[in-house]
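Accompanying notes for the structure given below.
One protein chain is absent from this view; the other protein chains keep their places.
Order of writing sets the chain letters: A, B and C. Residues in each chain are counted from 1.
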Amino acid sequence: MSSSFGHIFRISTFGESHGGGIGVVIDGCPPRIPVTEEIIQHELDRRRPGQSEIVTPRKESDTASILSGVQDGLSLGTPIAILVRNEDQRPGSYDEMAVKYRPSHADYTYDAKYGIRALSGGGRASARETIGRVAAGAVARQIIAHLAPEIEILAWVKSIHDIDAHVDPDTVTLDQIESNIIRTGDPVAAEKMIERIKEIRSQGNSVGGVVECVIRGCPPGLGEPVFDKLEAELAKAMMSLPATKGFEIGSGFAGSRMTGSEHNDPYRMIDGRVRTTSNRSGGIQGGISNGENILFRVAFKPTATIMTPQETVTSSGENTELKGKGRHDACVLPRAVPMVDNMAALVLCDHLLRQKTKS
Amino acid sequence: MSSSFGHIFRISTFGESHGGGIGVVIDGCPPRIPVTEEIIQHELDRRRPGQSEIVTPRKESDTASILSGVQDGLSLGTPIAILVRNEDQRPGSYDEMAVKYRPSHADYTYDAKYGIRALSGGGRASARETIGRVAAGAVARQIIAHLAPEIEILAWVKSIHDIDAHVDPDTVTLDQIESNIIRTGDPVAAEKMIERIKEIRSQGNSVGGVVECVIRGCPPGLGEPVFDKLEAELAKAMMSLPATKGFEIGSGFAGSRMTGSEHNDPYRMIDGRVRTTSNRSGGIQGGISNGENILFRVAFKPTATIMTPQETVTSSGENTELKGKGRHDACVLPRAVPMVDNMAALVLCDHLLRQKTKS
Amino acid sequence: MSSSFGHIFRISTFGESHGGGIGVVIDGCPPRIPVTEEIIQHELDRRRPGQSEIVTPRKESDTASILSGVQDGLSLGTPIAILVRNEDQRPGSYDEMAVKYRPSHADYTYDAKYGIRALSGGGRASARETIGRVAAGAVARQIIAHLAPEIEILAWVKSIHDIDAHVDPDTVTLDQIESNIIRTGDPVAAEKMIERIKEIRSQGNSVGGVVECVIRGCPPGLGEPVFDKLEAELAKAMMSLPATKGFEIGSGFAGSRMTGSEHNDPYRMIDGRVRTTSNRSGGIQGGISNGENILFRVAFKPTATIMTPQETVTSSGENTELKGKGRHDACVLPRAVPMVDNMAALVLCDHLLRQKTKS
Partner (left out) sequence: MSSSFGHIFRISTFGESHGGGIGVVIDGCPPRIPVTEEIIQHELDRRRPGQSEIVTPRKESDTASILSGVQDGLSLGTPIAILVRNEDQRPGSYDEMAVKYRPSHADYTYDAKYGIRALSGGGRASARETIGRVAAGAVARQIIAHLAPEIEILAWVKSIHDIDAHVDPDTVTLDQIESNIIRTGDPVAAEKMIERIKEIRSQGNSVGGVVECVIRGCPPGLGEPVFDKLEAELAKAMMSLPATKGFEIGSGFAGSRMTGSEHNDPYRMIDGRVRTTSNRSGGIQGGISNGENILFRVAFKPTATIMTPQETVTSSGENTELKGKGRHDACVLPRAVPMVDNMAALVLCDHLLRQKTKS
């Protein structure tokens, strides 16, 4: 069950980076929701390799086909299976990696856990694994649009290396974010970030960064205390993505250095609604949405594959050196944005459906 | 199912801060594990009010009784129910709060979600809810001691307000942490933190801070990709605790500002084992433990209840003011330490048992 | 998780027949449902020992207390914990049974599974375990009354030994069933059954029988293919009750000897509704209710404890003899009726709530 996520809207993903294909089975999609391959493809295209000059040049079209659960563009209420065939397999690139553990990859830990591992491409530890999540996220968005059309979920690159973007979570638009290949709402920072990635890549090195995500228009009342609090489910969703090292919501770690009088969000009646006049809570109080913008950040480490020699060991226990090969992202952030916003969509969709059982 | 946590070792908690009592039912404890009320009480005593001069003076003994699943000090393999009766009920303190939403508490969101809420003491949103988790953590520790006795789980206060403690995760001991009422491994910082809490409390204000936790001696191979990665489960566990705003593992948010060559952990054979010579991964790679120390941090916001007037609204939608009353922690950190280390024990125990199904 | 049942309305039971107590935690009860100790007690009283001259004379009042989740007679939406303290503990009666495995009891299998077992009273294998189920059933009934007040769930004794009752599932009433201590809708058969039980008991022997259950007024559309079909969930619910040996729905085993033209239920429009003019389907088609009466039967074996000497072995592996002692039901059927109808209520309630997530 470790490859399943969600309670009512529950996805089960499968597939290695190399092999027959990658996909997802969605159980719990309500019936009569518009679902098409085009809708799914749109999200997958935001995630796929080769989409711009700063991401991996691997040529995978990542074409989704719907195997079940949909008829004439509408969901049947039965499981929706989506398959993306693998295409650009060059296992040759990975020969050396079959015997040498790549530093800060999962080669060693998969061997330690399973006593066997996919010998090429990282198996389930590859970022390619997220295809199933993103495809399911596209379906989740359709349900959200049906149940709570006022909800908007937007993510963007908040920082890359030491370059910070200045983005207003209350006003940034999807068009602004998608207008640059970094996927950030700050065009000036975007230019600097592109330059930095190119520079780092030319050195055979890599960089990390932070993705920020806002959920606007979320109705109050979503989230299921005490373990399935909305921020706890978002944290799990994000920390299950490859390469993530941290999650914070609202004031986050900075909030831990404040006093209560600085941190508390006063309530006021505004336009007949209970509102807070600040949002250090990040839109969630006691694990339940309060109707304000839900705002969180996710830290991504630098890509583990670098082109300079590194100390490592072989699977038979000898010290050695390894130099990265193959076509990798020097910075995963631009492609991490759709992973973050689609995982957020999965969480929101599930909680909208869970809330329906409260009355 | 939102009050259940874990897969094989699965706990279901219940209870409001006021009412008959608080407790937990543990399903999946292996048989023949030593479990006694004393063992459980030991952990509860680390969490309970009134334990020192810097925590809330509420007088609750938080006495645990085992209702089922244990015979002559050994688990039967059947559900273990543990009950802590509520004692020090002064609902009078909360009268005003029944109509006025306390800022940055969960009063409003519970009303928005359920259309009803426990009118005194915060209900399930009270930190008192964590009793069930800590009691279950005591049992989880017994199973860990049986299955992997080399595992040590230690948490401590890393910072309070702007005061940072300097603690070496590789060497700090439980005795050092428990030797001061802050629960930190740095006696100098402890003194400053105590002074700061007293000062802040005298102003009717509150402060937040950060808890750090290390898991030493964890065998390689724990964690269940792709959604139940070890860090994802730890993140959910921690972010489901009251007042948490952030989680980071290993290099965390700082790691997002590094390059790959700075961040990657080289492998070396040391004493016949695969080891890393640095630990920016925080002991987990690809969602699976690698045998190094698992190290993470959890941010806690300042306690929401403060003794100065704040703007708020009533449940009937009128603007008003509220001033905190009652006996509250001005800083939750000392009592948060056992919440963090026991939640970590729940996650570890569950994953040790899950790993047994892999062979 | 093996002591939990249900998906949205999820119960977790605990407790041995001897020990601190027996109970249940209910997670997923919608808020603002009327729940009181009286409502729960009413169902428990139908199940408890000593209620009539033909059941075990053990004196247990089985008094329920609600520990959490309810305020002023209304559910809060948080977990409802219900506890029944054990009272009439005479472990002395069981001394011999501690070393000798009682034939057709679970003493041996618990030892085989867990390597330890509750040394008195059968532990979780005692029919006393069903207290938690029945208490939760009382709450489930309240939710059903709120969501689908037209639903009636009635069970009755269909046969005891070779005596069959003639009961019309379409018209039988709760009053008719509860008007005799057998709990059947056929007063003539009831008299014969009472005589048979007394006769069998006087011989130190025991008898089995069949309980039949009808769910009237069930809306079409409940049940979740393909694994959580309504009959599959009912079957699991019933076969998890102690002493059950069989489950059949509608035509049941007799239906397997029919042809399609004899078995199929024709559809007709009646009063503007789609109806079937026969009901060999038992109210469920393809795992989903069709609006007709759901009708099923559950076979119970004769009580295992008998007062005549039987061959058995000791826990240390020696052949021996054992003669039952203690105060046991010679026939479990009258007390099985509320177990069956309340388990049916648990299933129905869960599926009513699951159906709410389909739109």
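By definition in this document, a residue touches a chain if its C-beta (ideal position, glycine included) is under 8 Å from a C-beta of that chain, and two chains touch if they have at least 3 such contacts.
The structure presented is a predicted model; accordingly, all values stated were derived computationally and were not measured.
Displayed chains that the missing chain touches over the full complex: A, B, C (touch as defined at the top). In the complete complex, the residue from C:185, C:209 or C:338 that touches the missing chain is C:209. Checked against the hidden chain, the listed residues C:34, C:50, C:217 or C:287 yield one contact partner: C:287. With the whole complex as reference, residues 8, 28, 30-31, 77-78, 225, 353-354, 356-359 of subunit B touch the missing chain. The set of subunit A residues touching the chain not shown comprises 1-4, 7-8, 10, 12-16, 19-23, 25, 27-28, 31-32, 65-69, 71, 74, 76-81, 83, 113-119, 123-124. Listed by residue number, the positions of subunit C touching the unshown chain are 1-5, 7, 13, 101, 103-106, 108-110, 112-115, 124-125, 129, 159, 161-162, 200, 205-210, 220-229, 231-240, 242, 244-253, 255-269, 272, 274, 276-277, 280-282, 284-291, 297, 299-306, 308, 310-313, 317-319, 354-355, 358-359.
As a convention for this text, only the chains that are shown with their structure count from here on.
Taking the mean of each chain's C-alpha atoms, the chain closest to the overall C-alpha centroid is B.
Residues touching across the subunit A and subunit B pair largely coincide in numbering: over half of the numbers involved belong to both copies. Rounded to whole angstrom units, the spacing between the C-alpha centres of subunit B and subunit C is 39.
Measuring from the averaged C-alpha position of subunit A to that of subunit B gives a distance of 26 Å. Contact of a single residue of subunit C with at least two other chains is seen at positions 8, 28, 31, 77-78.
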